[in-house]
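The complex appears here without one of its protein chains, the remainder shown in place.
As written, the chain order gives the labels A, B and C, with residue 1 at the start of each chain.
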Amino acid sequence: MDSSIINVVNLTIHAFLVGSLLLGLHRKIIARIQGRPGPPIIQYLLHTIKFYVKEITFPITAGNPLYIFVALLDVSVWLTALIIAIDLKSSLLIIIGIYVLQKIVEHGCGLSSGSPYGKIGGVRSVFSAAAEVPLFAVVAAIYLTTHSVLISDILNYQSIHGSLLFKMPICAFAFFILLVSKAPNSPFGIVKGKDIVSGYMTEHYGLLASIIYIAEAIAYFALLWIFIAVFIGPWVVSHPLITLAVMVGLTVILAFVNGLTPLLAPHHSVMLQMTIAGLVLCDVLYRLIMGG
Amino acid sequence: MENIIYSLYHPTMIIGFSVGILSLLAIGFQKDDLHALILADVVECAMLVIIAGVGTDLAEALILPGLVVSLAELLAVSEVLITRKHIQSKNHDSKKFKLFEEFKLPLHTGELKYDIEMEVLKTSPKFFAIILIVYGAILSGFTGGAVIATGLLFYALSQRVLGLNISDDVKTLWEGMAGLSGVAWAFWIFGFLGFFLFPKYWLVCLLMSGLGLVIKVGSKLGLVGYIGEVK
Amino acid sequence: MISSIIGQLFGIVPFGDIVFGFSEFSIIGFVVALIFTIVVYLTKPEKQLEAQKFRVEDKLEVVSLEELKIRRMMAIVCGIATAGAMLTYDLFDYALFLTLVGIANIGIVSAVKKDWVLNASYQYGLIAMIATLPLFGSAGMILAKTGTLSLFELPKIPTSLLFEKIIFAAGMAGETGIAPFYASKAEMFRAPGSPYILMIHLSSLLLIVRTVEILLTI
Partner (left out) sequence: MDEERKCGLYLLIIGLLCTFGIVMFKGMICYLLYVIAVPCLLYGIGSYLIPKTRRKNAGRLPFRGF
């Protein structure tokens, strides 16, 4: 057995616990903004454990085994992200591929159940994918600046030249928009908007919902880590406690953003994200013409 | 030799892209589904032009897959179009229009839709047919034969649209000409051989083969118009 | 140069002209496409509940067997083409795979007997046909400029390919139907039969990522 696998197991459990607690904190802060006491911070973790022992049945309209497979894929996808980003510090491009697979999961969850609400959620996820994927033009800008998209190289570059946050603020902003889109209750969260019950998760309940919750906790941790590593710098990710502190800070910011903004209509959300992606593209072209 | 290829590269690019952009403009103006499909195919042809601009053996190897892929795409899209039209026609039970329907006479359709009693409908086919046949005879050769056949076809088809039968005299004449076409074929072959065997008499041979070909092609192609008459 | 983008390069499999390469990136893409193809093959299509106008009940829609079979075959073709596009290291080959995926996408929805779905797939087909011009055109121009189409050789040639890259990206956008051309494809996703529809979405998204990789490499 490879000893590195033990690291990965550690990392998975760490990511799951920290991600769950941060999501609980996120919910608590939003409740306080709205003037309610809100649930305790461990609520997300409790939810996950509670749903893990709840019954499920397969809807007779569902298309099996896709119905189960997408839920399991969600976990696989974000575990891959953890390994690629944090353990191997490999290519940022693979992270895009993984984010894209997350969209596939949303789409597949929504459509495989046969429920009308899930279907609308799935179709909306296709919409938002059309707008969120162009946001990854960020990677091109990073490549033009650092001449590599490997996370380890980007960390090296930052330890020499200082953090990228001040060198490419537009790109950092675009990546931050991605974080906002992924966080719960976000203005761009058209996929899980309350107007369509729970969006793509409407028919995934009980055990399957618990598995998706686990994946989302890991996803939240992984995305925050990537943002911190790529834009803030190696001195933050070198020590777990500093990383945790910065993550809590980011969660507070995200919670304020999400708590104070209303849910956008689908086309408004897509238009806004496209506009930001256009800004990033302008930035990339500017860097290209000015010779990086 | 290479210089030619180099000098042709830029014009080829310009032509390819301008054809593409012009057909995109055309698609912008043309809202009909079928026309848009055909114009999109023109864009694909422009794609082949651009690849051909490379001008090496590799370009030739690239054109073939490009062509196959574009044809497959054309087939797929046209199949979708056909299925859609089929579904639409099932849904709406839309009225179908036949060729020249508005000119049909009451004796053909049984109902008097438009009050048409036009002299020109009866006389102009004959006039056009005669002009085409005479012009074809003057042209001679394969082209002339095709022109003659067009005249005959036009006459036969317009007679049928008017709901009239072709008169027996014309039919007999026609059959006679068709019988003659075998002889005309022999004329053409002999004229062609004569070119090589007796180069001195080239003018005679040319006239012979031209005449043979015009009669053969004209009568044979003109027979297409005669198909509907055979009982 | 290459390994700074796609991670470690494990090996190359040359089939004459067609070169397949295995890197961290392409292996993940290949495995994902293959697993999805298998799952799509195993999955029966879901039955959709459709809300109806002026009625209280929902209508249950069932996909018929003959419609299912041809769509499943096209979905598998689409999956195999996507897997191939992940591995290939030849620009023209990649463009061919892209177009093949486009054709398979049209094929997946063409068996649906619904007016609006067919209309959407027709519009998408037109865009895909038009997009072949920039796609193959830019491949041809790159060949004319550098004399090679191999993705291993192209980064070594110090020529600016900015214009060709932009055209290639435009062709890819049309062929996969992302943001600016999105309106043509959106209605296709409402067709019943989730596993096959999922394949359309998966193939285009994976191809976008792969195109980004190629454009950064060359």
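As a working rule, a contact is a pair of C-beta atoms (placed from the backbone, for glycine too) under 8 Å apart; a residue touches a chain by one contact, two chains touch by 3 or more.
As the structure is a computational prediction, the values presented were derived from the model and not from experiment.
Colleague: Just one of A:I214, A:A229, A:L263 or A:I276 touches the chain that is missing; which is it?
Modeller: In the full complex, the listed residue that touches the missing chain is A:I214.
Colleague: Who touches the missing chain here, A:T80, A:N185, A:T243 or A:Q273?
Modeller: Missing-chain contact among the listed residues: A:T80.
Colleague: Of the residues A:K54, A:K194 or A:H267, I need the one that contacts the missing chain.
Modeller: The single option touching the absent chain is A:K54.
Colleague: Where does chain A touch the missing chain, residue by residue?
Modeller: Chain A touches the missing chain through residues 1-2, 4-5, 8-9, 12, 52-62, 64-65, 68, 71-76, 79-80, 83, 114-116, 203, 206-208, 210-211, 214.
In this section, only the chains that are shown with their structure count from here on.
Colleague: Find the most central chain, measuring centrality by the gap between its CA centroid and the centroid of all protein CA atoms shown.
Modeller: Closest chain centre to the overall C-alpha centroid: C.
Colleague: Taking each chain's centre as the mean of its C-alpha atoms, which one ends up farthest from the centre of chain C?
Modeller: Relative to chain C, the chain with the farthest C-alpha centre is B.
Colleague: Between chain A and chain C, what's the gap in Å when you average each chain's C-alpha atoms?
Modeller: 24
Colleague: Could you put a whole-Å number on the gap between the CA centroids of chain A and chain B?
Modeller: 61
Colleague: What are the residues of chain A that contact at least two other chains?
Modeller: Nothing qualifies.
Colleague: So in the complex, the part of chain C that touches chain A is made up of which residues?
Modeller: 4-7, 24-25, 28-29, 32, 39-40, 42-51, 58, 60, 162, 178-179, 182, 186, 189-190, 194-195, 197-198, 201-202, 205-206, 208-209, 212-213, 215-216
Colleague: Help me check something: in the complex, which residues belonging to chain C touch chain B?
Modeller: Residues 92, 96, 99-100, 102-103, 106-107, 110, 113-115, 118-119, 121-122, 125-126, 128-130, 132-133, 135-137, 139-141, 143-144.
Colleague: In the complex of these two chains, what residues of chain B are touching chain C?
Modeller: 9, 13, 16-17, 20, 24, 27, 33, 36-37, 40-41, 43-44, 46-47, 50-51, 53-55, 58-59, 62, 65-66, 69-70, 72-74, 76-77, 79-81, 83-84, 87-88, 91
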